[in-house]
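A single protein chain has been omitted; all remaining protein chains appear in their positions.
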Amino acid sequence: MQKYKTSFIKGPALFVLPALVIYVLFLVIPLMGSIGFSFFRWSGISLNDLKFVGLQNYKTIFLQDPVFWRALLNNLIFVGGAIVFQCTIGLIVALLLEQRLLFRNFLRGTYFLPAVVSLTIIGIVFEILLNPELGVLKGLLGRIGLGYFANPSQWLSDKNKAIYVLLAIQVWYGFGWSMFIFVSGLKSINPELYEAATMDGATGAKKIVYITLPSLKGTYAVAILFATLWAMRVFELPFIITRGGPGHATEVLATWIYSKGFTYTRVGYGSALATILLIFGISLSFLIFRYTGMGKGE
Amino acid sequence: MIVEERSIRSGLLKFTSYIILGILFVATIYPLFWTLMTSLKEYRLILKDPAALPSLSALTLHNYGIIWREGVSTFFFNSIFITVCTVIGTLFLSAMAGYGFARFKFRGSDALFLLFAMSLVVVAPSIMISEYLLLHFLHLLSTRIGIILLYWSGTAFGIIMTSNAFRGVPQDIIDTAHIDGCGEFTVFLRIAFPLIKPTLATITIFTLVWSWNTLIWPLLILQKLGQQTIIVALLGFLKGQYMVDWGCLTAGLSIGFLPMLVGYFFFQKYFVQGLTLGSMKG
Partner (left out) sequence: MKRRLLGVTIICVLGISLMLGTSSLGAQEITLSFWDRETAVTGPATEALIAGFEKENPNIHIEWRKVPYDQYDDLAKMAYLVGEGPDLGSVCSMYTTWELLEKGCIMDLTDWYREYGDRFPLAADPYIKSPGGVYCTIPLAMHTMKHIFYNVEILENYGIAVPMNSWGEFLEACETLKNQGVTPATMGAKEYAPCEHWWQMFLTETVGAAEINSMLYRKYPDKGPRWTDPGWIRSLKYFLELFQRGYISKEAVTIGWASSILPFTTGKVAFFFDGSWLAGMLPPEFNWGFFEFPHIIGELGYTRNDGVVAYMSQVQVAATAPRDAAFKFLEYWTRPENQKVRWEKVKEIPATIGAVDPKEFDPYTRACVEFAETCTGSYPWISAVLPPEVGLDALGNGYGSLITGETTIPELSKKLEEVHQRVLREE
């Protein structure tokens, strides 16, 4: 449809206002509140206790807080991992499912299953599965001969590798979403392109490389954007499975905001972290919009 | 010759595909399968060999009985009530706003749109305390209405999707409707809205799954016992009393994901359509 130029009141007011009012009230205002708190020192116990400290919190975060930088790095690992693993697996599976295979629909449906389970439950389930002494996963993987991966809980106790265990679980959860994004994109490719290619004598592999992959440009953008947004917001898995540990090795921004802001009673500091996360998230999304040319499609 | 070569190659490809897909299938369902399987075993059997399949005679619903005694039916209804209200509200609010953005060009529309999009990077801990204070101020703490209104602020995703989808509605349909004397809202409700069903399905699924599965907000806001959602209630006694009893723990976890699993199984067609934006047939 074409856009009809008008002022706010005469045109879209009726349509946009309801969502806008609720949105401003329940999201924008608390967000403003949070940004406001970031300039104070507050334990969160009594409202009489707020002490204005200006940019002190921000200074401490950037100059004296190694955990912040670790958390930021971990978030970026999640973003990178989501793009590289989650999207790639999603793409490969979507491509594989293009063929005429038995159980095709059934398989496609199953891969999405983890996505309908609560992340909290997923966290607890994996917490149990990864218990080193009772070694369910360890025993199972050992039985089917995956020697190298036979001890995921050892990875969890390694300060450098622990985050990758969490990443694997996140990919397990999310590759179904990515797969469907690509399935959708694949379906919108014009079949005539393939016919033309076949007539020119192209084989399957060539078709994929020269037709399918390029046509999915727009879909990559969507998939990457979604994966990035999820990765910035990751919270439940590190919180439940490792509690940000061992010793902050798997801390992400969201868990650090929670721990610092509530458990260690530094609400102002937590709010400052939250503001930084917000700016970071917006910037990253903006970059992706620009780089993938998504915004131009509108 | 060429034909044989092709069919061998495609056969090999298919074989490899089956292997890969098969491995992924097992990896995907094993954790959930293990949880279900363990919940049907007696506690002692579990500890003997956690990874083993139970024999048919060893299956028991004992663990579920214990969990059921905690009164899960109330929590189920709370979850259903909140989820249904959330989905309906979010759907309409997003669709209306999306229509507004798609149909009209007005000063500040881009800025407003970005304002909505910003919420996609907000995490719950960032706004927890402010939200809590706000809800208390509005006397909406410990009310289901309160949490539903809070959920209704999550319209950003829906707005982006619907505004995109409405743009695909042909202009002549809208013009015809206007000529027939329809007001703008009628055009929206009777004509445009039904045309974007696949997008609506997508939004419904996202909202439904998220609303049912989310933990932080209900844990924080619904403080009275009778109001809690099933996920929160399960966490309360799973991370409390039954921490050590793996039978009860897995039974509780299974109760947590079975509804969504079963729902997904039955409504898979709609899920798939929604997820692929209707570009697939079944």
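Letters A and B name the chains as they come in the text, with residue numbers starting at 1 for each one.
We adopt the following convention: contacts are C-beta pairs under 8 Å (C-beta built on N, C-alpha and C of every residue); 3 or more make two chains touch, one makes a residue touch a chain.
In this text, all values refer to a predicted model and were calculated from it rather than measured experimentally.
Asker: Sort by label and list the shown chains the missing chain touches.
Answerer: Contacts of the unshown chain, counting the full complex: A, B.
Asker: From the listed residues A:Gln170, A:Ser184, A:Thr219 or A:Thr242, report the one that touches the chain absent from this view.
Answerer: Only one of A:Gln170, A:Ser184, A:Thr219 or A:Thr242 touches the chain omitted from view, namely A:Thr242.
Asker: With the full complex in mind, choose from A:Ser178, A:Thr219 or A:Ser259 the residue touching the hidden chain.
Answerer: Going through A:Ser178, A:Thr219 or A:Ser259 one by one, A:Ser259 is the residue touching the chain not shown.
Asker: Kindly state which of the options A:Leu156, A:Leu186, A:Val222 or A:Val252 is in contact with the chain not pictured.
Answerer: The single option touching the absent chain is A:Leu156.
Asker: In the complete assembly, which of A:Lys3, A:Arg41 or A:Lys207 touches the absent chain?
Answerer: A:Arg41
Asker: With the missing chain put back, which residues of subunit B would touch it? List them for me.
Answerer: The missing chain touches subunit B at positions 47, 73-74, 77-78, 80-81, 84-85, 88, 128-129, 132-133, 136, 141-142, 144, 219-220, 223-227, 235-237, 239-241, 243-244.
Asker: To test your reading of the contact rule: which positions on subunit A touch the chain that is missing from view?
Answerer: Here the touching residues of subunit A are 41, 43-49, 127-128, 130-134, 153-154, 156-159, 242-249, 258-260, 262-266.
By our rule, only the chains that are shown with their structure count from here on.
Asker: Provide the residue numbers of subunit A that touch subunit B in the complex, in ascending order.
Answerer: For subunit A paired with subunit B, touching residues are 1-8, 11-16, 18-20, 22-23, 25-34, 37, 44, 89, 92-93, 96-97, 99, 101, 105, 107-122, 124-126, 128-129, 134-136, 139-140, 143, 172, 176-177, 180, 183-184, 187-188, 203-204, 229, 232-233, 235-236, 253-255, 257-258, 261-262, 267, 270-271, 274-275, 277-278, 281-282, 284-285, 298.
Asker: If you look only at subunit B, which of its residues touch subunit A in the complex?
Answerer: 6, 9-10, 13-14, 17-18, 20-21, 24-25, 27-32, 34-35, 47, 50-51, 93-94, 96-97, 99-109, 112, 115-131, 133-134, 149-150, 152-156, 159, 164, 166-171, 174, 184-185, 188, 209, 212-215, 231, 234-235, 238-239, 246, 249-250, 253, 256-257, 260-261, 263-264, 268, 271-272, 275-277, 279-280, 282
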